[in-house]
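Note that one protein chain of the assembly has been removed; the remaining protein chains are unaltered in position.
A, B and C label the chains in the order they appear, each numbered from 1.
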Amino acid sequence: MNDTTKVVRTTYRDALREALREAMRRDGRVFLMGEDVGRYGGSYAVSKGLLEEFGEERIRDTPLSESAFVGAGIGAALNGMLPIVEVMTCNFSLLALDQIVNNAATIRHMSGGQFSIPLVIRMATGAGRQLAAQHSHSFEGWYAHIPGIRIVTPATLEDARGMLWTALMDPDPVIMFENALLYNLEGELAAGAGAVDIDRAAVRRAGADLTLVTYGGSLGKTSRAADLLAEQGVSAEVVDLRTLRPLDMPTVLGSLAKTHRMVIVDEGWKSGSLAAEIMARAMEEAFFELDAPVARVCSAEVPIPYPKHLEDAAIPQVATIVDAALRTVSRHV
Amino acid sequence: MNDTTKVVRTTYRDALREALREAMRRDGRVFLMGEDVGRYGGSYAVSKGLLEEFGEERIRDTPLSESAFVGAGIGAALNGMLPIVEVMTCNFSLLALDQIVNNAATIRHMSGGQFSIPLVIRMATGAGRQLAAQHSHSFEGWYAHIPGIRIVTPATLEDARGMLWTALMDPDPVIMFENALLYNLEGELAAGAGAVDIDRAAVRRAGADLTLVTYGGSLGKTSRAADLLAEQGVSAEVVDLRTLRPLDMPTVLGSLAKTHRMVIVDEGWKSGSLAAEIMARAMEEAFFELDAPVARVCSAEVPIPYPKHLEDAAIPQVATIVDAALRTVSRHV
Amino acid sequence: MLDRALALKLLGDMLRVRRFEEKCAELYSAGKIRGFLHLYIGEEAVAAGAMRALEPDDAILATYREHGHALMRGIPAGAVMAEMYGKVEGCSRGRGGSMHIFDARARFYGGSAIVGGGLPLAIGFALADKLMGRPRVTACFFGEGAVAEGEFHESLNLASLWKVPALFLCENNLYAMGTALQRSEANTDLCEKARSYKVAARSVDGMDVLAALDATEQAVAEVRAGGGPQFIEFRTYRFRAHSMFDPELYRSKAEVEQWKKRCPIATFVERLQSEGMLDDARLAAMETEVGDEIAAAVAFAEAGSWEPVEQLTRDVYTARAS
Partner (left out) sequence: MLDRALALKLLGDMLRVRRFEEKCAELYSAGKIRGFLHLYIGEEAVAAGAMRALEPDDAILATYREHGHALMRGIPAGAVMAEMYGKVEGCSRGRGGSMHIFDARARFYGGSAIVGGGLPLAIGFALADKLMGRPRVTACFFGEGAVAEGEFHESLNLASLWKVPALFLCENNLYAMGTALQRSEANTDLCEKARSYKVAARSVDGMDVLAALDATEQAVAEVRAGGGPQFIEFRTYRFRAHSMFDPELYRSKAEVEQWKKRCPIATFVERLQSEGMLDDARLAAMETEVGDEIAAAVAFAEAGSWEPVEQLTRDVYTARAS
């Protein structure tokens, strides 16, 4: 019985680790593999201690061979396992993209529905730590272009704790993007917290004047922006997409039907961003609901630079979100 | 002196070959490399005969090593050459994506502007030949998300003949997507045809009632749709984007300012398509110009299946373009 | 001593594939089969020999040149032919076509058209079996062209490092499309390459079905005994063009003719005849049987149905219960 009243203080990192531990205990088909998940303890310390608990067969350090070990995850899933593959960061996942697009996302349909690939791929994403151009990508929105995979982006402790098991139980491949700035996020979590659905977006804050749509690492900034907007008398509803593919448009459009104005906050590069897709959907499905054009706050179209002030300028910030929101509420059709 | 009056009959394939030949003759720094570009004559016969003319140093067959030979193209460009790298089809380019995103697109900015990468990567793209899920991708719109590279999509004989040299003279990496269905396209070309600009979209047909925006392999279908629409009394303007990154929005918006209605035809999968980006731009930059929501005709969200009827159903067709256009002109704000 | 029943089986396997593919070529010209079609003609001894050494529980991964493998693995010819036609009755529901043969019952996992793309999967298949303590082998076929891909390297290293029960079956037909081996590999000794990962390797005449069988049996035994992965190079040759679009500019007719003299079927027939195991009547009977099977397969495919367009997006994701 889950005790839903008791709460514990925890972090996003610890919640992820608890989810991994639970999955490993619950089902012998689960194993974790990736670079430095074992002896090193995970490059973000997510899997720290799991090697000692589960042994090196199930907490499996891999060589630097992204294509092969991601592909091996797909093969193992096809052959009855529930693999969790950690790609250290999404920046390196391009090396495995052929396996993801041409095998993981494709085999089910291409084989006429004969095979399931219950694989979860976890990767860190996002900028903000001055890691420069090759270590600061936000590829989750880009991945969301690919049919055949699900993309989830836990932004809260509940989701860090709860999305993994649901994703593993899903017969299709799920990629979980963990914004690296969230690992130290601290807060309270129900002691009995467990699996959560991965089908629905969540309204994180109710509001009347405009809808702020976001996900993952930008949820915190967006929520702070909503606080500041409230101080200025603007009531913003905050929608956390949670899953970027398939998109839960009913929730987004439901909010839009209420507020008639929308700003999307997305750390991806602007052109071809997930934000663009949501704007397109709003155009297609809710054009006559709009009291102002939908706006977006994305990353500048630039390989993320190293210096703090330039990195800050390159990615969405509370102030730019507030600005975009104020401009949006001040426009009229 | 170019004789612009005399015309010759040619094909898209031959125009590409002529462009390659001209580049090779014009500049000793130019060389072509890729799988089977030499002895086999190119998987689409584009480079047929060039090995005999230029020898195996400059028409260089590579092993099946997409990451290494694309990366080698980047390195050669950094070291003073003007390489043309052929990736047989864009389906295989995922294997080289790390090199493209993390090196080609990034080094200039990341090094503070010290280095240029005058590289051209050519790849075939598109569905329509019953090649099924792993050989039918249209990744050009997806690639257009990446800052630091230019994406060009020749759709006409002029552009097949003219884009290569301009792209090679560009100090930045350019990826040229050749829709494989176009290779056999036949028509007339000015005998003296040569380099063309790669900065501007082109209005291929003037019209008053709506704007059809497209590029590459869909230009033909879109033009045929415009013919059918004309028969029904709808005057469609056809804009060929030509370059997908950076987008020439002034041309698109200029047309929209005239017609106030727009449909985008794009063979990419719908979610996260280039079409979505253009819809987003229309939302941001021309919302109050719109007399109806912008619509799009994209590929179904499915790995492209083998049977003809399913493949046809999966990708844009003349009839679906006409439908979308008629719906768009019939809507009112 | 050669076992006659086995020999006739092997011959039958090769004949089935040869005639099936000849029919495919014909159907391609007739427009019944479309897309890319890569024939295995000339290489039949490899899959015929290798496949006999594997058990039903083992897993098979193959390339786009896999009709032969599929047939010899026991996928009904009708289901394979219907797949080539793109009919729902095809083993991949018609969705895959010639390059993407899949069959769960036969544990036949593609039909992969990205060169080298099956190798990482094979590691995962074998790892799963190892983790679960299942005494199975994963057999992965690929061409010598795939050896240059990074996936070959990463996969052989992983397989060896983790000692997984994987069998690497390299079909060295000397060309990757138009690229000869010596133009794609600095070191053309593929076994030496495999050994550089500490993977045991052997090279065998891929035009000799008995040699192919024997080598695979030995390797499978090693793998099943827990010795880790094994690599086999089958030296073979494709008699036909790479696909239906290949003008074959890269090799001489004389070279092809030379190899055709070593046709795995003709030479095996000769041998069996000279050893008194096969007479003309028997051979004719076999041909008739194969011909009947193929005719039935074509009829099955012809009679098959097209998937309704409404089902286009089915199976992109598993349907949600709710």
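Throughout what follows, contacts are C-beta pairs under 8 Å (C-beta built on N, C-alpha and C of every residue); 3 or more make two chains touch, one makes a residue touch a chain.
These numbers come from a predicted model, not from an experiment.
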item: Visible chains in contact with the missing one; value: A, B, C
item: Residue touching the undisplayed chain, where the options are B:102, B:153, B:179 or B:273; value: B:102
item: Touching residue (missing chain; options A:55, A:250 or A:307); value: A:307
item: Per the touch definition above, residue among A:10, A:103, A:134 or A:179 touching the missing chain; value: A:134
item: Sites on chain C contacted by the missing partner chain, in the whole complex; value: 148-154, 156-157, 160-161, 183-187, 192-193, 195-199
item: For chain B, residues in touch with the removed chain; value: 29, 31, 57-58, 62-63, 65, 67-81, 83, 98-99, 102-103, 107-116, 147-148, 150, 170-172, 199, 246
item: Residues of chain A (touch criterion as defined above) contacting the omitted chain; value: 35-36, 38-41, 43, 61, 63-68, 91-92, 95, 129-135, 300-303, 305-310, 313-314
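FYI, only the chains that are shown with their structure count from here on.
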item: Graph class of chain-chain contacts, one of line, ring, star, complete, other; value: complete
item: Label of the chain whose CA centroid is most distant from the centroid of chain A; value: C
item: Geometric centre distance via CA averages, chain C-chain A, whole Å; value: 40
item: Centre-to-centre distance between chain C and chain B (centres being mean Cα positions), rounded to whole Å; value: 36
item: Residue list for chain B, restricted to those that touch at least two other chains; value: 67, 91-92, 95, 132-134, 301-303, 305
item: For chain C, residues that touch 2 or more chains besides their own; value: 94-96, 100, 112, 114, 117, 150, 316
